[in-house]
Every structure is written in structure tokens, then in C-alpha cells.
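Heads up, one of the protein chains got dropped from this complex, but the rest are sitting where they should.
Each chain carries a letter (A and B) given by its place in the written order, and its residues are counted from 1.
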Amino acid sequence: MTTRVRLALVAAGIVAGGALIAYYIASFLVVTPRSVAASGTGKQAQLTLQTVAAFGHPPHVDWVTYLAREPNGKWVHSTVLHVPAYATVKVTVYQFDTATGLRNPFWGQPRGTVGGTINVNGKATNVLNPDDASHTFAIPDLGVSVPLKGIADNAKNQCGVAPCALSMAHTTTTFVFKSGKPGKYRWQCFVPCAFQFPLGFGGPMQSLGWMDGYLMVG
Amino acid sequence: MTEIAGNEIVPQRVPHHWWKIVGTWLVLVAISEPLIVLVLGPHLPPGRMSAEAGAQTDANVVLTALLVPIMLLVWVVFVYSFVVWRSRDAAVVDGPPIKGHAGTQLLWIVITGAIVIALAAWGSYTLVASSHGAGGGQGPNPADQPKGASHALAIQVIGQQWEWTFRYPSYGGFESRDLAIPDHTLVAFHVTSLDVTHSFWAYGLGVKADAVAGVDNVAYVNARKTGFFQIRCAELCGLWHGHMAKKGRVLSFAGFQAWAKAAKTKNAAIQKYLSPYNPWYFPAPLRRAG
Partner (left out) sequence: MSATPIAVRRPLWRRLIGFNMLTGLALGCGGWFLGGWIGGWMAVHHNYLQSATSCNGCGGTDQNDVGIYMGYLFAVIGWLVGLGFLNYPIARLRGRPPSMKHHETTSWTRYFKLCTDHKVVGIQYLFGVGIFFFIGGLNAMLMRTELLRPVEQPWPAGQYLTLVSLHGTMMIMMTSAFILGPFGNYFVPIMIGARRMAFPRIESLTFWLVPAAGLILMSAIAFGGLPFGWTGYAPLADQARAGADAYVMAFILISISLTLVGLNLMATILTMRAPGMTWRRLPIFVWGVLSTSVLQVLAAPVLLATMTMVLMDRATNTSFFLASAGGSQYLYENLFWFFGHPEVYILALPGFGIVLEILPVFARKPLWGYPLAVAGMVGVTLLSFMVWQHHLFVSGLNAGLRPFYMLTTELISIPTGFIFLNAMGTLWRARIRFTVPMLFALAFFFNFLIGGLSGVFVSDVPSDVTTHGSYFVMAHFHYTIMGGLVFAFFAAVYYWLPKMLGVTLNETLGKIHFWLMFVFFNLTFFPLFAAGFLDMPRRVSTYAPGLQTLNDFVSASAFVLGFSMLIFIANLVWSLVFVREPAAENPWASRGLEWQLPTPIPVDNFERIPVITNGPYEYGVAGAAPVAQLTPGALPAAGS
């Protein structure tokens, strides 16, 4: 084997190795849901989210998930939300799933919202029966924690495939919180709603883009 | 110094190597020990916010002060060997066939054995007698209880994926996201988990206790100074393990009473829904319901 051939083989090996590493990074490591900006202008922002009982599409047909609505009205399967800094953020969550109950009933009390209350189906309240909670929306570093009421088990017209239309059975929860200084904050659901994972906290409960996400402030 | 190659081991004036090594070592120790004890020591963690943290800091200072000279001695011997006994011949020449020296080996065994046993004894004394567990979690039947443990202020630390919450059984069992403790009071943290294993690490207080489901892990602390301390999770518990961080506070006793009253009011709405206070919980749903 001449030196040229050896050189070519070694170069090919290096290229192949580099390609594998690049593939690893691009197809796995940096994969993150795309960012969804809040609608609204200036220091008033609105976020609209929905939670569904089953995504209904590959890659995980039966996983619960959040979806976010872009300013143009389209529902996107993402949990990376972008709000301006030092703004008042009004969040509306359409909740299409039945109640599972909270593992720790403590999270049944809304916290970190303006006034300490949330609006459930139009009625203001400062506590939710933990057994009625289907999911929560919590940004622990900002002190925000909001329980989301579930639909009745026997409700008609339940949604099984995301994105769900408002004509299907759902509850509506709205609340307001203040975003503070710029940063990247995690948010998550505190209900163990992961089907068939022990303790209910595997799968979608530990996956970005499903029941966990980032709140990018600023 | 002449060396006769052959099968005689001629002692020559070997002791001068020893004196040089020990002398260099003593100088380095004389420089380093004051630096360790006086300059580094006050900055070694976890500080003196509590008696237990103080015990740990003392342990860290003592260990550093003891182990650095050992390290320096080994370094000095090695570096001396590199400098003095480096081969300067182009050809490969053998050195003297010294295979061992019983006296040196015996001395080494005795000295290292003594240091080790002394450390173990002192560590046990600190752990059991003087610091009563040194802030570490001791399980449901703590073996190293401080005086007055039966009257300790119990605060339950609940680890869950991925937040800490705290219950105060002496104040009606209310639950709060925030931790505050009074100073100069023996506090017993009862650490448990609702799901996987976490570890409650109150850095400034010097407390670390694993949060294990179904287990009441008790750690004692007696805070000495008011202020804030950092709380982190020290056992990998899933996606947001690194984010299970918050600040706790040490308040004066009066301040703590006021704080507890305010916190109880703040969390009053959910009080009726909380499970009764218990050393551990197996909350439903155990596995995902429908």
C-alpha cells in the first residue's frame, strides 16, 4: 500500500469520524422545540397554551403534552415560550384532559400570580381541589404555580388528537404573572400524568416539548 | 562520593540525602501549615452558620492541615529523586540492587496505621459525640442525637420532582415552598421524598440528608447566625435536578414565629386538602391513573 493510499484511508477515516460526531450533535444534542413568542406588544404579553390527553401523532401517540399558540393563531407543539422582560404576562390555558389528581395536594393553591388568584372557567378562585387537577403550570424560579382543572371523566366530546379545537370538552384557566429580569427559566407540570411510567413522572413528564419547557424572558 | 558497583551495598554517606529531604520538607511545612490554618481555614466550607457546619469546617481544616504535609513529603522525595538520581549516562546503567529495608517498611506501616486510626477515632468522636451527626441524615432512628433531641423543632422537608416543600408540624402542619428556621434552636429536619431519591443539601447550615420515599431521614441542626443559606439537591433525580435550588433563611426566634404565622396564612387556602402530617407519604396516584 503506497503512502498515498494510506493517506487517503486516514483522511477518509477522519472525515467519517467527524461526520458521525456532527450527526450526533445535530440530530440529537441540539434538538429542542422551537421558541414560541408571546403575542401582544410592549409590556403586556399574552400566552395561550393547551394541554391534551394524548398527542395523537408520532413519535409518541399516547403521551400527554402542552401545545402553544403562535401570535398568528397556529398551534405549535412546543414548550419553549418567549416573553418580554419586566412585562405583565396573561396566560390562558385550555385544558382538554381529565383529572388525575395531584401527588402533592399542596400545588392545588395558585401561587405567584397577580392577586394570588386564577380564573377557572370565568370564576376567580384561590384554591383548586387537588383531586380535580389535571395538570399544573409552574415556573418555580419565578414562584409561579397554577393548577389546571380537568374535564369530567364522562364529559362528552373529549379530544384525543392534538391540536384540540375549542368545540371539544375543555376547561379554561387564565392568570397573570409578572416576568422579571431577563433569563432562562424552566417550567414544568407537577401532576404525575405520564401514562404507564412508575410514579407517573417518566416519559412526557421528563421531556422537553411535552410537559416541561423553558420560559425565555427578555 | 564514590559508588562501588557490585554486589556490596555500601552505605556511603547516605544519611545526607535524608537530611536534605527532611529539611526541605520541614521548611515547606512551616510555610504551608500557617497558610492552611490561618488563611485558607476561615474560607473552607461550609462556614459557621450552624454548629454542625462549624464541626464540618473544623474537620475540613484539620484534614487539610494533616494531609498536605503528607503530600508534601511524598512530593519532596520524588522531586529530590528526579533531580539527584537522574541518569546522566547515554548508555543504560543499572543502579544499586536495594530490594527493601525492613525497618523503613515497619516504620511506614506503623505511622500510616497510627494516622489512619487516629483519624477514624477522631472522626467517630466528632460524628457521634461532639457534633451529633454533623448535619448528615441519620435515618428514622438517629443514633447520634444531641441533648434535647426530643424537644427539637421538627421541620419536614419533602423532596419531589423537582421542588422542595416544607411542612411545619408544630404550627398546624402547614406546608410552604419556603424554608425558614429559628436560630439557637435545635431543629430536626425530617427529610422524605414523594417519588425518587433526592438529597436535601442546605449548604450554609451544613445539612445533607437523602430524601428517600417511604423513609423519614432525620438530620439535626442548630443555627448560630441569621441570614440566608443555599439549598440544593445533591442526588440526581431526573431532568431538572440542577434546578432544585432555592434559598432558605435563618431568623431570630421571634422573627421565625412571625414568619410562620404569615406563611400559614398565605398557604391557608390549601390546608384543608393536605394529607395529615406523617413522617412519610405514599400518595396516590402510585402509578398513573387513567
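FYI, a residue touches a chain if its C-beta (ideal position, glycine included) is under 8 Å from a C-beta of that chain, and two chains touch if they have at least 3 such contacts.
Note that the structure is predicted; figures quoted are calculated from it, not measured.
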{"item": "Option from A:P71, A:G115 or A:P198 whose C-beta touches the chain left out", "value": "A:P198"}
{"item": "Positions on subunit A contacted by the hidden chain, ascending", "value": "3, 6-7, 9-10, 21, 24-25, 28-32, 54, 59-62, 183-184, 186, 195-199, 201-203, 206-208, 212, 214"}
{"item": "Chain not shown, touching residues in subunit B", "value": "5-7, 14, 17, 44-46, 52, 55-56, 59-60, 63, 67, 70-71, 74-75, 77-78, 81-82, 85-87, 89, 92-101, 104-105, 108-109, 112-113, 116-117, 119-120, 123-124, 126-128, 131, 133-144, 191, 195-197, 199, 201, 203, 206-210, 212-215, 217, 219, 230, 232-243, 282, 286"}
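Definition applied: only the chains that are shown with their structure count from here on.
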{"item": "For subunit A paired with subunit B, centre-to-centre distance based on mean C-alpha positions, whole Å", "value": "38"}
{"item": "In the complex with subunit A, residue positions of subunit B that touch it", "value": "158, 160-163, 165, 175, 177, 194-196, 238-240, 243, 246, 267, 269-270, 273-275, 283-290"}
{"item": "Subunit A - residues contacting subunit B, complex", "value": "98, 100-101, 103-106, 108-109, 111, 126-127, 129-130, 138, 140-141, 143, 145, 153, 186, 188, 190, 192-201, 205-208, 212"}
